[in-house]
Structures are given as structure tokens and as C-alpha cells.
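Following this message is one structure expressed as C-alpha cells.
In this view, the complex is presented without one of its protein chains, the others remaining in place.
Here is subunit A:
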Amino acid sequence: MTNVEETDAKAAFLAQLKEFEGVHAESGVVALDPVNGPMIRHWAETMGDKNPVYTDPEFAKSTHFGGIVAPATMLQVWIMRGLQTGVATADSPVQKLYDLIVEAGFGSVVATNCEQEYVRPLRLDEVVEYDQMIETVSEEKTTGLGTGHFITTLTNIYVPAEDGERALVGTHRFRILRYTPHKRKPKEPARPPRPRRVVNRDSAPFWDGIDEEKLLIQRCTECQTLRLPFGPGCNNCASLEWDTIEAAGGGTIYSHVTMHYPKFPAFDMPYAVALIELDEGVRTLSNIVGIPHDEVRIGMRVAMEFVQHDADLKLPVFRPVEQEA
């Protein structure tokens, strides 16, 4: 995407998000559990909160509360939807908003602000219900954690009142950040480079040819015998005089093996190594690319190409070609 297209796409996405502002997302959602002693006790136990008004009925009776009360900061606990449905109920506008944002790639979530006001303490056996409104959805922001959108919801928590109405017991303003984390550097260990070429006075002309993407074959200028790899003298007539011809690149697999072990980290294991008989009549060792190692067969026609493994290492490899009919 160009910058202009990206800006337009972001603006369109933001406009979509902004439509959720002010939406009354939930209404009259009833808590899954009444305010109850066991949940209060578990909460107090894990928080290390030993305030006896939460757990000791005798003591609580002696206070101005006149009996057990729930910790005020448990307000949100009573309306949590638990493991199956998360914070929002399914198909709610809040869930639709979350889904939209997650689809856009902001898959991580963190709560950043919580602002609660308590009208009065909650008592055992009260069953709360809540209404929720989406207050604001921010434009795209980048924080220490990553890039994403802040969503602020306002939840009013009620208990049934005697007249069939509801009495407000607390309000809960909550802000979360739905975000994409900053990219961390991948922790994969750096792959070691492939073994280096062995270049000496005899082989240097061969490697110079490879750098120019030519596979050179040595030719004895006395008896015209071709040889590969490069060597100082002719195996046929012992002459030290030679020149080169350039291989056309076609050949046939004369023999092959598959390397399974040892597992060299520089190579994609396992891999096929083949002895290729070039059309010029000499053989050379190389890798077979383009087909799985276990489909390499003796007699396959192959064509040469060059692979640049790294800045200093170019090598010829061979790829099977369609058999001529």
C-alpha cells in the first residue's frame, strides 16, 4: 500500500470504530452469581486482605455496616462472564467492536484504566445487573507496548429495588488497549554460512568462471581430453598445457546420495547430492534442486543454474528438466 492508501484505509477503519461510540452495548445483564461468601473469601485470601468485615459475621455486625459486606473493589468481579464468554457477552456490540479490532490485527489486550464509584457496599445474596455503554474508541495510538486503539466503556451496576425499579450501586469506567505488540527481533540463532570454497592456484580459474556464471571444463591442449575438477596436468598425456571450454549446462544424473546425517545447520536437511554427467562428457558433483530428495533418480535430465548462497558464495546446482519425448 502507498502511504496515501494506508492513510485512507486507517481513516475508514477509524470511522467504522467511531460508530460504536455512545452505543449502549448491554442492558440489564444479570450477574452469573449472587454476591456470596465463598467468592468473597477466595478473593480476600488471594489478595491477603484480612479485613474482617468481609468474612467475619460477628465482627461485621459490630461495625456500622451491620453485617458482611463485599469488598468494594470486587464490583467488577460480580459481572465477569468467566471462562466461556470473556468480559462481554456474545453478539454484544462490545464483542463486535473487539472482533473488528482483532481482525484488523490488534490481537493483544491490556487494561489501562479503571475508575469505580461505589454508591453503597454490596451485601450477601444481592444479585447485581449491569448496563454498559461504549464511551470512546481512540484513534490509532502507539504506546510502550505496541500500536492499537483504546476503548473506554462505562458500566452501571444495579440491584433490584422494591418498587420494581433498579437502584444504582456502583459505576465502573474501564479502559483497555487492543494492540499489536512491537516487533521483537526473532530469536532464531543465526544460521552458520555454508562451507567456503577451497581456492588454490589450480582451482582459481574454475571459481572465477563460476563467479561469471560459467561452468568451465579444463581441456588439454595436447590431446584435447576434458577434465573436471581442475588439476595441474592431463590424466591422459601428462601435458601441463590447458585451456577451458564452457559447459552448455545440460547433463544427466549419473549417481546420487541423500545426506541425512550429520545435520549441518547450514544446509536444509536432508538434501540430494548428485554426480552429474555433463553433456560434454565429464562429471561434476552438485546439488539437485526443485524436487524432493527422494524423487531424484539416476538418468534424470538436469539443467544447470546458479545459486547465490551468500555474498561470497555462488555455486552451480542442477534442476530436473522435462524429459524430451
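Heads up, the rule we're going with is that a contact is a pair of C-beta atoms (placed from the backbone, for glycine too) under 8 Å apart; a residue touches a chain by one contact, two chains touch by 3 or more; residues count from 1.
Methods note: contacts and distances are computed from a predicted model.
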Taking the list "MaoC family dehydratase", "Outer membrane protein beta-barrel domain-containing protein", "Iron(III) transport system ATP-binding protein" or "Putative metal chaperone YciC", the UniProt entry for the undisplayed chain gives the protein name "MaoC family dehydratase"
Of the candidates A:Asn36, A:Thr112, A:Gln224 or A:Gln308, the residue in contact with the absent chain is A:Thr112
Contact with the hidden chain, among A:Leu145, A:Ile210, A:Ile245 or A:Val289, goes to A:Leu145
By the document's definition of touch, the residue of A:Thr7, A:Thr63 or A:Ser239 touching the omitted chain is A:Thr63
The listed residue (A:His24, A:His42 or A:Arg191) that touches the chain absent from the view is A:His42
Residue positions on subunit A contacting the omitted chain are 39, 42-43, 45-53, 59, 63-65, 71-74, 76-77, 80, 82-83, 86, 107-118, 121, 145-146, 181-182, 184
